[in-house]
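Here the complex is missing a single protein chain, while all its other protein chains stay put.
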């Protein structure tokens, strides 16, 4: 038997249905057979037929795992990255039958691929994350992480919002738009792509700024070095009708906010893939690049 | 003196500042001198130094005017079109120094152009309007007009909304996006342009459907005949987190809504322009088509 | 047996392989059995095992057919439309196993659908065509038709070309770009779509002008009424490095050209479809509108 690289595995999944429970059981058996110990995220496995002693809260999970296996869709992994990255544990994603950009182990391949990964045969890919910092008028700071994107957008109104953007303290522009998507390479194939942003290869340490329906047509997407610090400033008075969301999962109302800054988080997510991982193959599959839309000859 | 084509003129303006009041006075003098009578929209001229007897409510204004002169920005004319089109009065727009797509008489040209228009020298351009019909679960119908666009969009949430679109009872697609802009040719140079939609010449009786940040990249803008009836259907349950706005000025929360239909309104707006009106010249001016962005040779 | 609406059928196909020959034989048998007579386009059926007396040139085919059946891809139908529309015969397209926007009868459905169409059960759809007129410096006129698009584009050079566009004698803009696509609704889902143009529903009598990589970013696609006359003017001297192509199939070098005009052709193509034809279904299938690119939640 191969050498066991990861002794202690945490499993975190999309809260849910029986399909997931079956996959979690299979995973657990494979990992145990391989000689590693398993813990489950209590919240997301609530109601599953598991050994209650192994169902722990996220803090215990984080502190006691060498590797997190995420079962679900890309959204499940986004959530895990945001909440568990502080424990500096690598993550690998198992999807539920539909290939994701992040969760790329198919259920049918678990029994082959998970032992490989546990024995050290994998590709490790660092993914940058973003950190949102909000300082309100009372001096209170709030911060929040994102693996895909941080989006400043209008809420509750039909009209555009208007704000100033600074990068490394340089004034960039005053933007009137529905909002601004600030995306990592990981997020560049998500919402930012719908907004007209470029695909950024994960190995490129860059952040893209993608305006949503900008009033000025030449306000095109910009990519900057990931070390850039981005600041969003209100024009006057307050950030009325502004909302800031992280990965589309956590929302901040910023009416009482004084300062909004976004920068690369100091810790990258270590995302593990099977050794045959091929980013461009994933793009081709997810974006239907083989599609033949029309012929004109 | 030239023959007076319009006997009774209504003036409606952007509520506001002293600049507007001065322009309203100038306009009023010119019209009176020309031999037409003047009435003012009471609400938008509130606080102006005018003959109170001439300040009337919008219903009186509508029923007693042959022509409406709108003083303000394009937004002022949008508001007038939506609320006053029911009286079937032509409208002409005077801007406040900044050329609009709709308000194209410059303040400096008033004394020359307004008499020309009153004497029948003008270009009359019909502009289609849209009509939104909402039927809620209790069978109550609400309807609302728009000159630019009717926008179905998400509110209060970071995530996309999902809905079905039907045109003339044919299923078009299930769209996941931030929303859908349904625009007239007039609106094609407004929000729809920011969303990536085409410019539709005002003489083309067409409606464009422009998805906002659609999840499916090939969900491109579509233009259909203006006689098409468009229906937006919820996927299941309710239109949660949906909002529908008309010209970005009137908003409908549609949580309790059963049916949403959009079609061309039966009455077109008659928009009057000076005789030298040139749509393409307006496009060139407003869209900076003479701009030289870069050289590469 | 049903009433026979079309007595004399012409078959025109993509020159080529054995698959096509088999389909042509099947078609011929079905039509003959139905009681109509068949002629074949000699050029495109060259080398097929057919009765030579039925293989005629395109002029004979055009003058003696009530209906043309086109076997091939969309390109085959484009070619037929351009060369045979002068005979005012309706056309129906049979594809070779891969659904086209224009050729929408699948080979497997021939035996069911062709008799239906011959007996008058079909949907007839008029499609506008464009007409290119070139007048050179010696006063010689050349004209050419297109069902999809007429494209003015650079050739032989890396640099942009520059030209003026007029619509109905009004100056629109001076464009610097790789070229300009002038598309019908039929062509709006072909090259014009790749260039960022809108989809125009075939029932909308409109023409879109889609700049290819325009230097001025606000030079966005415009749709105008199909009755508009479009003129392309050279800036000075000659149309050096210009090429004008019709449906990507016929090319004109225009160095010696004085005047280039494009307008709707007086005769529309009558395109026949099976009765269950659904334009939006075709869009969904061809443009992968059901595709799920990503999840972010």
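Each chain carries a letter (A, B and C) given by its place in the written order, and its residues are counted from 1.
One rule holds in what follows: a residue touches a chain if its C-beta (ideal position, glycine included) is under 8 Å from a C-beta of that chain, and two chains touch if they have at least 3 such contacts.
Everything numeric here is computed off the predicted structure, so don't read it as measured data.
Touching the missing chain, out of B:127, B:153, B:220 or B:273, is residue B:220.
Checked against the full complex, the candidates C:73, C:90, C:115 or C:214 give a single residue touching the omitted chain, namely C:214.
Among B:100, B:179, B:195 or B:274, only B:100 touches the chain that is left out of the view. When the full complex is taken into account, the listed residue touching the unshown chain is A:201, out of A:25, A:88 or A:201.
By the touch definition given at the top, chain B reaches the unshown chain through residues 73-75, 78, 98, 100-101, 148, 189-191, 193, 217-218, 220, 247-249, 286-288, 291-297. Residue-level contact of chain A with the missing chain is found at 159, 167, 170-174, 193, 196-201, 203-204, 206, 208, 215-225, 228, 278-280, 283-284, 287-294, 296-297. Those residues of chain C that touch the chain absent from the view are 151, 153, 155-159, 177-178, 191, 193-196, 212-215, 217-218, 243, 245, 248-249, 251, 287, 293.
Keep in mind that, in the parts below, only the chains that are shown with their structure count from here on.
A centroid comparison over C-alpha atoms places A as the chain most distant from chain C. Separation between the centroids of chain A and chain C, computed from CA atoms only, is 45 Å. Work out the mean CA point of chain B and of chain C, and you get 37 Å between them. With centres set at the average Cα position, the gap from chain A to chain B is 41 Å. Among the residues of chain C, those in touch with two or more other chains are 193, 217-218, 220, 287-288, 291-294, 296-297.
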